[in-house]
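With one protein chain held back, the other chains of the complex are shown just where they sit.
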Amino acid sequence: MLYREVGQFATSYAADQAIFPIRQDRFGMLVLVLVAYLAVPLVANEYWLSTIFVPFFVFSLAALGLNILTGYAGLLSLGTGGFMAVGAFTAYKLATAFPGINIVLVFVAAGIVTALVGLLFGIPSLRIKGFYLAVATLAAQFFLIWLFVRIAWFQNYSPSGVITAPPRAVFGHFFVTGPEARAAYKYWFTLTFAAVLALAAKNMVRGATGRKWMAIRDMDIAAEIIGIRPLSTKLLAFAVSSFYIGIAGALWAFIYTASVEASAFDIDRSFQILFMIIIGGLGSILGSFLGAAFIVLLPIFLNNLPNQLGLHVGVALVTNLQDMIYGALIVFFLIAEPNGLAALWRAGKEKLRLWPFPH
Amino acid sequence: MLSGDGVLLKVEGVALAFGGVTALSDVSFDIRRGEIRAIIGPNGAGKSSMLNVINGFYRPHSGRITYKGRTVGHMRPHQAAKAGIARTFQNIALFKGMTTLDNIMTGRLLKMRGNFLLDALHVGPAQREEAAHRAVAERIIEFLEIQAVRKVPVGRLPYGLQKRVELGRALAAEPDLLLLDEPMAGMNFEEKEDMSRFILDVNEEFGTTIALIEHDMGVVMDLSSRIVVLDYGRKIADGTPEEVRHDQAVIDAYLGVAHDDERGAWG
Amino acid sequence: MDSGLPRVGSAPEGTRSSGDDTIPKLLLHHARVRPNRPAMREKRLGIWHSWTWREVESEIRRIASALSALGFQRGDRLAVIGDNRPLLYWSMVAAQALGGAPVPLHQDAGADEIADALARADVRFVVAEDQEQVDKLIRVREWYPCLEQILYTDPRGLRTYRQPFLHELAAVVRKAAEGEGRNADFLTAEIARGSGADPAGIYFTSGTNRPPKAVVLSFDNVLATSRAAVAFEELTEREDVLAYLPMACIGDHLISIGQAYCTGFCVNCPESRTTVMADLREIGPTYFLAPPRIWDNMRSTVTLRMEDAGPFKRWLYGLFMRLAERVDRRILDAEHGGAGRRLCCWFGERMVYGPLKNALGMSRVRLAYTWGEAISPGTFDFIRSLGINIKQIYGPTEGALFVTVQSDREASAEAVGRPLPGVALRIGDEGEVLFRGAGAFQEYCKDPTATLAAKTADGWIHSGDAGFVDTHGDLHIVDRVEEAGHLTDGTVFAPMQIENRFRAAGPIREILIFGHGREYVAAFVTIDGLVVGHWAERQGLPYTNYRELAQGPEVRDLVRQTIEAVNREMAQDAMLARVQVRRFLVLEKEFDPDDGELTRSRKLRRQFIAAQYAALVDMLYADEMRGEIDVPVAEKEGGATMRRTKFTVVEAAIFRARQGDAETVSRAVATPG
Partner (left out) sequence: MHIFYAILIGPFVTMAKEPAFLVEVLIGGLLTGVMYSLVALGFVLIYKASGVFNYAQGTMVLFAALTFVGMLEAGLPAWLSLIAVIVVMIALACAVERMVLRPLVNQSQIILFMSTLGISYFLVGLGQLLWGGDVHPLDIGIPSGPLTVHGILINQLDLYAAVVAGTLVAALALFFQKTAVGRALRAVADDHQAAMSVGIPLKQIWILIWAIAGLVALAAGIMWGASLGVQFSLAEVALKALPVLILGGFTSIPGAIVGGLIVGAAEKLGEVFWGPVIGSGVEDWFAYLLALIFLLFRPQGLFGERIIERV
């Protein structure tokens, strides 16, 4: 209905393979970016920025990472939390050990270290598949968390086992961590990370790298027979995925919750991220964001629901009810749209493009 | 055109078994550069197994394979691919989640030099390389006359077209040896005609050596320069279509084909 | 950009530069005036490649020198055969540049047709697209040895061909470029030597009843009519057209070469025949010519797709289509009429008309023509009500496409408009339309008698069409003169006129009217496989192929209802009341050009069909309404065999003129097959 594609034709492969080949989409994306960078910080208050948007971006990154591994390369992992922890603690050690380095570099370094760890735990993926692999990744999950809990060195021997992000600024005096950090700065900081890394991910999955991954996912035998090396391809997926997750973990520890302990990255976190990509849509960059938004907003919604309805009920009751509703909703979603929100989005877009013809 | 006679691939005394079941026993034949070589035989004669051995998917229990003059005990499939062996499958093995174009592009992966970092930036070299290989893929798309379904996910294509796309993916690798496992299975008359034309054109245009398995005798006789006949996993005949047509062993094997199907279950 | 030359107003310059009296001269002109504007685009290997006028000029120069290197001289004829490809268009102009005449042939033509055509236009050189065409030509050469050189543009599959008379165009071009080809000045001189009187090309009439005739048109014919039409429609260099009609079709030639070279607009070649619709959407032409068949398809596509749409969409669609009829959108985007009405139109444009045009690739169309045959009023109104400015033009090949044109305001399905400036009309005896003017053709190749018959000494052309001019001065075409027949009771009728009533009427694809020298009108019907198939699925009727579908009694009944509905309308029309269709039978196959039942431009060849199915025609008028009759079935290899087939004649209700209700003259229930 909104689309008028007549007269839009590509004269180069670059144009034909652009991320948004349709003019209307390009325009929409531009608007979205402008809104995200300018409008939101102006209108949204502290609460929204720091407790909804920042975690949304952090989760989106983690989901993006897991989606690369599970959605594109078809390798199911339950170790996301563990890898986030690696990112968080690496960043902490680096930031505290070398106060001099720019925080951005610290995060990137944290990502790289996580990538290496991911590489290590990815090795079994050559031999084992499906749920065997999933369970194997649990080994990473438990081992890593145990490591950060037990080995005091990782928390600089803090008695409580809690690590607290030292104050750091970007461009000299815009503090994104520490006491005088401003919500808006945090927002822009995480938004930029999310945006840049999302673009990078999109580029990878629409290029040769992505095709390798998807080939392995769709039919590993055929993939090997056309010359794709299974091991290196899978390991690459693990590394890249872990890089994203690691940075997400670092952002979580430094920007979102200024101080954190290892248990924040337990197996429930892994499942949470997994939910995001399933509900958002496997093998879809957009899906990672949609899923993250859903999982971030749902609890907040459920929390405020009783007050909205003016009910006054015990905390325990509320949490239990939340668990139930949460679980029920998950199941409901899987039944309603197994291919996730991204699929809904795609279908809706197709409807608009074909309007008034049926899809 | 490539020179006619040089032997490209030589199979000597290859044997293969699953559990107790013999799939191939002491099979020997050769494939010459630039020829179209057919492998035929009743169901379960071990034809597919033969191809699987050639491109390294199965490891033969005995026998040797000489490819391009080098004797290779056993190549991993991706090594075979690197060495210039491409193939299609009896029951289509396309990447269902991807479009026709992307499937064919995967055939180019071996030729692509870029790495994930360049891909991530998607500037300069990566973009240029992508475009260059897209151009090659497009030439194949034009060659196979599938422009109309370029951007359609292969899962949605009719069977005949999927077979074509799979051929395209194999061609994209610019192979020296192309293995086709029943390229015309389940096709109607027109589709078979088209596919035969494509196979001939491939052989003629690119000088690609082709080894194919096919049940439609008419097609085999028209296309192939020489034919190997397998039955119960052993070679019972080898020669030009004429010779094979009048070979008694072959005739017997094919008369027996009627009550062959249960035996066809394994093979 | 061109530096030295004075910028003699490039935009207006485009349309009238009377100095340039040949296509090649215009080519040089555009290469000078608008060197960097796109002249041609082609979708190849998945993207659109484009050539500026300057590039096109050098391409054509190269091809020309190659041709002359092969011995192509002034006065020679160059046949081109293949899909719409830039190289073929350029070859035609190259031939013109050398003082020769291009002879575009239909890409589907069989070897025999080609041989006949080449002989008629005594052609020595052919540029063919690919192996398919070359194979035909090699066979042609056995019957027509005068064919000296065959060039091909696409070498695929031709590597092993060793014939000496066979060359790849690119190779010849390269050789010529290496020197032994003539130099640029030679060509410029040759171009200068050309004059408006020279033949611009040779085109074949569709040849409905007798073998096609080779019409010679001069540059003056082509350019004058092109310019007149360009001026009339105010076409500019900014137009985009899609070159999808067969190159043999005069319509394609007049637009893709004639008008393109008058205005300097861009001609776009689709990627392949299977992708035309997609490419149409991508390019989004601003100017579009199509025969009624294509408009009918668009209409039925939309109606079919909408049947599957959800209730809301169907409601919306129905609402705005009705609105479109009420708010007479024929005066496009009614500038008169109240704000409310205009708001409705605006909303409709957003919700229905716009999206539909987008789906059909018609969003940017400023000017659309229907041409070649009479269009069914239903389709015409439908297309217009989408806000597409569709108009009728009339003009046989002998008249270089444009004889009469409708103005934007007075477009209608009935009339075909008024004569183009510079064209004179008159109605001859037995109502034949005669015209005179710039477009009047030169002669029929090697057929002076026919030329004399068709062209009077003072330049009037016998169109062979029967028609009349109404009080507004609009021309109406009734039918071919020779087709006009009369029933035994003396009623005169024009089959085509009746047939138009049925075109694109639901299930009917083609209908062929008989009745000359009989006591009533009867018809052959072929059904539209798509529409009827869709219908059958909804009815839950099983069928495996077209044959079965067409032979089903339910389908016969469906057709009967359609025909009776039209009969009821005809009852109201004084001219047609007495020629309602009383009997019909449904053929079990569609008419097919390869079986000679249609012309290449898909016009019915009634005499051929009547002869082919003589037995069936008799059955239409026999008492025995059912029978088994042998009908020819075309084989793959061309040889036709007979197949015994069951046919059932169906009787349709006939209605009284006055109160056209079911007060019928004769009534019969469809006899179950």
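Read from first to last, the chains carry the letters A, B and C; within each, the first residue is number 1.
Simple rule for what comes next: a contact is a pair of C-beta atoms (placed from the backbone, for glycine too) under 8 Å apart; a residue touches a chain by one contact, two chains touch by 3 or more.
In this text the structure is predicted, and so the values were computed from the model without any measurement.
Undergrad: Which listed residue, A:48, A:142, A:174 or A:345, touches the chain dropped from view?
TA: Touches the omitted chain: A:142.
Undergrad: Using the touch definition from the top, which of A:38, A:97, A:151 or A:196 touches the missing chain?
TA: Selected residue, touching the omitted chain: A:151.
Undergrad: Determine which one of A:162, A:196, A:300 or A:328 touches the chain that has been left out.
TA: A:328
Undergrad: Since one chain isn't shown, list which residues of chain A touch it in the complete complex.
TA: Missing-chain contacts on chain A: residues 70, 76, 124, 127-132, 134-136, 138-139, 142-143, 145-146, 149-151, 221-222, 225, 267, 271, 274-275, 278, 282, 316-317, 319-331, 334-335, 338.
Convention: only the chains that are shown with their structure count from here on.
Undergrad: Please name the chain that ends up farthest from chain B once chain centres are defined by their CA atoms averaged.
TA: C
Undergrad: Which two chains have the greatest number of C-beta pairs in contact?
TA: A-B
Undergrad: Between chain A and chain C, tell me the centre distance in angstrom, where each centre is the average of that chain's C-alpha atoms.
TA: Chain A and chain C have C-alpha centres separated by 57 Å.
Undergrad: Where the CA atoms of chain A average out and where those of chain B average out, how many Å apart are those spots?
TA: 42
Undergrad: Residues of chain A that contact two or more other chains, please.
TA: Residues 12-13.
Undergrad: Multi-chain contacts in chain C: which residues touch at least two other chains?
TA: 46, in rising order.
Undergrad: State the interface residues of chain C toward chain B in the complex, per the touch definition above.
TA: Touching chain B: residues 44-46, 156-157, 159-160, 271-272, 274-275, 278 of chain C.
Undergrad: Taking the complex as given, what residues does chain A use to touch chain B?
TA: 12-14, 17, 200-201, 203-204, 207-212, 214-215, 217-219, 221-230, 236, 240, 283
Undergrad: Can you list the chain B residues touching chain A in their complex?
TA: 55, 57, 76-78, 80-82, 86-87, 89, 93-98, 102, 105-107, 109-110, 112, 114-116, 119-122, 126-127, 129-131, 134-135, 169-170, 173
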